[in-house]
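A short write-up of the structure that comes next.
For this view, one protein chain was removed and the others were kept in their places.
Going in written order, the chains are labelled A and B, and every chain counts its residues from 1.
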Amino acid sequence: MCLGIPGRIVAITDEARQMAMAEVSGVRREVNVACVLDRPIGALVGEWVLIHVGFAMALIDEDEAARTLDALRDLGEAQEALDAMAEGQRALEGRA
Amino acid sequence: MKYATEFRDPKAARAVLARIAQVADVLGATRAKPVHIMEICGGHTHAIFRFGLDKLVHEGVEFIHGPGCPVCVLPMSRVDECVQIAERPEVIFTTFGDAMRVPGTRKSLLQAKAEGADIRMVYSPLDALQLARRNPGREVVFFGLGFETTTPSTALAIQQAAREGLANFSVFCNHITVPEPIKALLDDPHMVLDGFIGPGHVSMVIGTHPYDFIARDYGKPIVVAGFEPLDLLQSVLMVLDQIRDGRAEVENQYARVVPEHGNPVSLAAIADVYERRPSFEWRGLGEIDASGLRIRSAYAAFDAEEKFGVGYAAGPRHVPEPEGCACGAVMTGRIKPTACPQFGRGCTPDMPLGALMVSSEGACSAYWQYGGARATEAAE
């Protein structure tokens, strides 16, 4: 349900109707920005939004995205450390 | 693609998968006695199969594919009503592509189109509005379909039509809500679920609090998740961690998009245009109290049900589901798609019998298309 994809607002196309041009991987489509108008419409240019059926439904929070990725990275590092320990253990056992 | 590629890193995935395996082992989960996690949203089902996550996770974690595909749960009677509206000569019927192939009792929209109805696929309700502006002599009807993610878009389109006085635009409203069917599933005595992956894009509209009852009243963990593979895996891990710790909480893995309290503009638009129906029929699940929305009388001029005298406006009706179809049991997690006697026999994507085979988001169709079951069988 609910296909939504990240896109970047590149221009405002119709201020009265709250429309802007969004770009997704080089593909442009006009979207309605009413739901993300927490600031003057012009200030949306450059922002990343989540697009669903022609509407920008949410602003994407860059800091939160970074936090999620950090958590994933930490998991990865912890796992690598565990793997290395297990590897060391195996090597020791192999030598014994 | 920013905000997508980073969340598809196979290296990070290995670490999460290893952690999932560790926790699953601690929980004593096995293939015979798995932890059942329902991903409510059809988009999650699609991503699980698209990225092959079902075969990457520990065998003691079993995904149960939930009712969150609006196309799949649309009852036949509503498809019939679409066809009825679309076949009126003055009507241009506009719809998302997903709904074109859903079978009604007599025909699908695709078949009605072949027989001459003016049915057009659009990407957005905004495109339907544009058609209404350009065709003042025709009645443009938009097939409003979907959960809370999609509901604001039709609400805003109706508000815009009202502002412009576009008298030839209306919406055939089939919007439904997520929390009510989840409650119905949890009340089902056969329910086997241990936790939930919550729908990320519904939640960006409604926030995370509407799920509080799942943790508070039913003691089940739920983690609102994004749609990239790492989002899903991390959320599975978060659900397992909760189970291991004996916690039942609403957690938000998708904080980059989902605010705790949702989107105020969307919620205001929904409240302004829509109200709850006393009940709404779901394919495979039956009537569920307060699970559907209708257009408020203030906007009756834009309500296709009122305008054309169909649907609930025309009185109660029920169309029974096809004989032998086990969609209900699949959707409540009681059986896997492959355990349905009709799967691959009387019901295939070519000739779908039940709703879950219709849309590519449906559990059965996804099983078929991506070989959830067949691949496993072949490998064994």
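We adopt the following convention: a residue touches a chain if its C-beta (ideal position, glycine included) is under 8 Å from a C-beta of that chain, and two chains touch if they have at least 3 such contacts.
As a convention for this text, contacts and distances are computed from a predicted model.
This complex has a chain not shown, and the name its UniProt record holds, of "PTS system, nitrogen regulatory IIA component", "Hydrogenase maturation carbamoyl dehydratase HypE", "Sugar ABC transporter permease" or "Activator of the mannose operon, transcriptional antiterminator", is "Hydrogenase maturation carbamoyl dehydratase HypE".
One of A:2, A:20, A:36 or A:57 touches the chain omitted from the figure, and that residue is A:2. Considering the whole complex, the residue from B:101, B:277, B:296 or B:334 that touches the absent chain is B:101. Contact with the omitted chain, checked across B:53, B:117 or B:255, is made by B:53. Residue A:51 is the one among A:33, A:51 or A:65 that touches the chain not shown.
Residues of chain B that touch the chain left out of view are 1, 4, 8, 10, 13-14, 42-43, 49-53, 55-56, 69-71, 96-98, 100-101, 120-124, 127, 145-146, 150, 229, 349-350, 359-361, 368-371, 374-375, 378. For chain A, the residues touching the chain absent from view are 1-3, 5, 24-30, 51-53.
By definition in this document, only the chains that are shown with their structure count from here on.
Work out the mean CA point of chain A and of chain B, and you get 22 Å between them. On the chain A side of its complex with chain B, the touching residues are 1-6, 8, 17, 24-25, 29-30, 32, 34-37, 48, 50, 52-55, 57-58, 60-62, 64-65, 67-69, 71-73, 75-80, 82. The touching residues of chain B, when paired with chain A in their complex, are 1-4, 6-7, 9, 11-12, 14-16, 18-19, 41-43, 68-70, 96, 123-127, 146-147, 149-150, 152-153, 156, 160, 199-202, 204-205, 227, 230-231, 234, 253, 255-259, 263, 265-266, 269, 361.
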